[in-house]
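Here is the structure we will look at.
One chain of protein is taken out of this complex; the other chains stay put.
Order as written gives the chain letters A and B; numbering starts at 1 within each chain.
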Amino acid sequence: MTRQPLLRAENLVRDFRTGPRTIFRAVKGVSFDVARRETLGIVGESGSGKSTTARMAAKLIEPTEGLLEFDGVDVTYKAGKALRDFRGGVQVVFQDPYSSLNPRHTVEQVISAPLLYQGRKVLGGRRRVVKESMERVGLNPDHSGRYPAQFSGGQAQRIGIARALVVEPQLVICDEAVSALDVSVQAQVLDLLRDLQRDLNLSYIFIAHDLAVVRQIAHKVAVMKSGEIVEQGSREAIFDAPRHEYTQSLLAAVPQVDPSWEAARQAG
Amino acid sequence: MTDKPMLQVVDLTIAFPTAAVVDQVSFEIPQGGTMGLVGESGSGKSMTSLAVMGLLPREARTTGRISFMDEELLGRSDRQMRRLRGDRMAMIFQDPLSSLNPYYTVGFQIAEAYRAHRGGSRRAGLRRAVEAMDRVKIVDADKRVNHYPHQFSGGMRQRVMIAMALVCEPELIIADEPTTALDVTVQAQILELLAEVQQSTGAGMLFITHDLAVVSQVSDRITVMRHGRTVEQGTAEQIFSRPSNDYTRQLLAATPRLDDQVDLPEPILTPVGSEDS
Partner (left out) sequence: MISYILKRLLGAVVTMLAVIFFTFIIFFYLTPDPAASICGDACTPDTIVQIRRQLGLEEPFFVQFWAFLSGIFVGRTYGEGTAAEIYCSAPCLGYSFQYRTDVFDGIVDRLPVTITIAVGAAVLWILSGVAAGVISAVKQGTWWDRGAMMFALAGVSLPNYFVALVLQYLLVVQLQWLPFPAVVGFTDDPTRWFQTYIMPWTVLALMYASMYARLTRTNMIDTLGENFMRTAHAKGLRPAPIMLRHGLRPSLTPVVTLLGMDFATLLGGALITETVFGLNGVGRWAYNAIGTNDQPVIMGVTLLAAFAVIIANIVVDLTYTALDPRVRESTK
């Protein structure tokens, strides 16, 4: 039984030039796939190559080697129209909501920017689409004339998500998208992401260094270390029965509240 | 141990010209005990700790009482506070890289803290720095004293900061989000180190974090803060098993768990060749 995933990466490699004669291999051949309405979580310590992998999957940078397939089409080295189509299908949301939004643009301009880049004409006009998009992520559409600095961190991240959604992508790549948020806001944004997935059949690549967060959103998880995926599997497999030593050490290091206290609270 | 608290904060209020950021916060830390200060960003945790150190921005106005080993700190001159800072009370910050001066070796910076209070030659200061680095388990401390901050990893830099805090053997250690910028495995090591240090020196600790799981592990008592106010205070066990406040409950419920999961929408597994966009 073969399934066709939405995005398939095979043996992606990425080198960076670090000096006149030195090259650093940040990602050393990673393979993964994401089905429709599925979330792949990527975890690992800082510097393990998560962001580089994400940027290759979004074609923000080119892989040094490897293959990237979107919807069954090889897009590894595509440019021009094929690349524009891909950009419409894949969007990215970054960690720091403020620095990734242009502070001099109104929310309406920010959100509609991807439409402009892609030269899209939209039914009912840009304004309507922006308002719809804002409503969908739980922002008050009357605030479309405000500037990003006038929003809280959680709201700013919703703006980032609205901007990603405005071109109706099939895959959204979230690179530490909830890492800077307070837990209660984080929980709301995770809720939002799950709802959007259900309603719009979205797929996600969800990157976070917080393993407990990844468990709450990812169907399957890839564990990265030094540019390699050391273990990959369903969330139950990774969290409940990790096989690789590194995964085990990572999970063991996560601070947890005393289970008996948790139990007492649930009971009380 | 006496039953007198080493640090007592009573009705601490901190106001900037624009707004009050801490409002009537009270807590105490017994000899050798740890108070965990937890709350979301902007709740006033850092301002509270800076008030104890006497490091608030000049425009901040404080009222209330802060007594440290039975001495009142509020209203002291900067010169008097300076004698305490780094000597009897020391602070560790969130981002170890930017908290260290890139222009000086770590040894120099640790020695500087020592010599500011105990005097002595540069040489003697460096010897103290090596000892302090040994204590926080930096291997090859005698060589690494001469290294610069950028030559250390994130976890090692935080060890350097802890060594700097320990060098005068303070009675109180204030740690403001000391592990927030670190990877989980490194975080676990640093938390363990702080616990050991406290064991061996008997110092009291004010531990600040936004992470409930972390605070549950390190603190005897916990103060939950919100919008500059105390919403709940109690032992770790009380707060986590029988929270009495709605906000605390919400916070606990929102914290994602490693051993439990929520349901997700089913993925659509399209067989090759069937309907497509």
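Brief remarks follow.
By definition in this document, a contact is a pair of C-beta atoms (placed from the backbone, for glycine too) under 8 Å apart; a residue touches a chain by one contact, two chains touch by 3 or more.
What you are looking at is a predicted structure, and each value in this text was computed from that prediction instead of being measured.
In the full complex, the chain left out of view touches B.
Among B:His117, B:Lys137, B:Arg229 or B:Arg257, only B:His117 touches the chain that is left out of the view.
The missing chain, though absent from the display, is touched by one residue of B:Arg61, B:Arg83 or B:Arg249; that residue is B:Arg83. Screening B:Met6, B:Ala129, B:Met164 or B:Ala213 against the full complex identifies B:Met164 as the residue touching the chain left out.
In the complete complex, the hidden chain is touched by one of B:Met35, B:Leu100, B:Met156 or B:Ile239, namely B:Leu100. For chain B, the residues touching the chain absent from view are 53, 55, 82-87, 90-91, 93, 95, 98-105, 109, 112-113, 116-117, 148, 150-151, 161, 164.
Basically, only the chains that are shown with their structure count from here on.
Note: centroid distance chain A to chain B, computed from Cα atoms, is 31 Å.
Across the complex, chain B meets chain A through its residues 40-41, 154, 183-188, 191, 210-214, 216-217, 236-237, 240-243, 250-262, 264-272, 276-277.
Interface residues of chain A, counted against chain B in their complex, comprise 1-4, 35-39, 45-46, 71-72, 153, 182-184, 186-187, 190, 194, 197-198, 201, 209-213, 215-217, 219, 235, 239, 249-262, 264-265, 268.
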